[in-house]
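Here the complex is missing one protein chain, while the rest keep their positions.
Chain naming follows the written order as A, B and C, and within any one chain the residues start at number 1.
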């Protein structure tokens, strides 16, 4: 599976199948899953904790760290997929709506290269 | 866009375009993005803070809350996509590898319906 | 040291001395320390991830888990103390002000036993 040829739905189904095979749906309540997401996010964070912002870019390119970083990002992703499944929410529609909302909130001409309005 | 007909790559490109139009790449270092992910995860968490685990399922189905929950989940998703873009990591490949790894770690026959091995 | 006979200042100084001996002040910028706090909070969270809210109380009383939980809570505390030191903020004054603010926000007669106003 690669991002270019995998739909979000296919990823969600792969996650769903993993959970269903183990009958873990009863643990997959939103409250638990969002805690799991926070825990995995923290594990990803550990890779960058004491680094300067610029160093964190280099760390992301360092072959000695990339695999471990990808591993943590995958854990984060799995919880996002599990949340979408548990909540029966469409991630693509939600992201599309959010980007449209943010496009109005941060118009290009005022926010180019900055977070504070021009 | 819906999960059934949107590839992960298409979502990543939508996010990338949003960032590029605003020339925000310089802010999108992994250290910043993972902090952003933690912040949005916490905002999603707020919806379930004082609820029991079972109540959190009902909250997820409550039409008065679903839109706000979807909105927060979208923010989480956007940061995951931005991280994948900044780190140039393939989410689908990472998730597939993770599920295979976890399938070996949690064999179905020993973990069905439980987190502790049988 | 016990809570009954230790001032907050004494805890802060113990932390400060630990950091100074190792000349770690240069790493102790607020951005790093708050990430460290998030990471340790997540490690504390792990103890309660798949438990029901009520079960989490029992876990906290379970002698097999109490030491590990105390260990994680101590890590959280150390980061709070380090943040107070790095930011030169008085924790006791801040907590006192916050409790007064929250007492006005949540008057006893309207919030007794509930989070939603009566």
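The definition used in the following text is that a contact is a pair of C-beta atoms (placed from the backbone, for glycine too) under 8 Å apart; a residue touches a chain by one contact, two chains touch by 3 or more.
Just so you know, these numbers come straight off a predicted model, no measurement behind them.
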| item | value |
| --- | --- |
| Shown chains touched by the chain that is not drawn here | A, B, C |
| Touch residues of subunit B, complete complex, unshown partner | 27, 32, 35-36, 38-39, 41-43, 45-46, 48-50 |
| Subunit A residues touching the omitted chain (full complex) | 31, 35, 38, 50, 52-54, 115 |
| Contacts of subunit C with the absent chain, listed as residue ranges | 1-12, 14-15, 18, 21-24, 26-27, 29-32, 34-35, 37-38, 41-42, 44-45, 47-48, 51-54, 56-57, 59-60, 66, 69-71, 73-78, 80-81, 83-84, 86-99, 102-103, 106, 108, 111-113, 115 |
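The rule we apply is simple: only the chains that are shown with their structure count from here on.
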| item | value |
| --- | --- |
| Same-site or different-site touching of subunit B by its copy subunit C, using the half cut | same |
| Intercentroid distance (Cα basis), subunit B paired with subunit A, Å | 3 |
| Interface hub residues of subunit B, defined as touching at least two other chains | 31, 35, 38, 52-54, 115 |
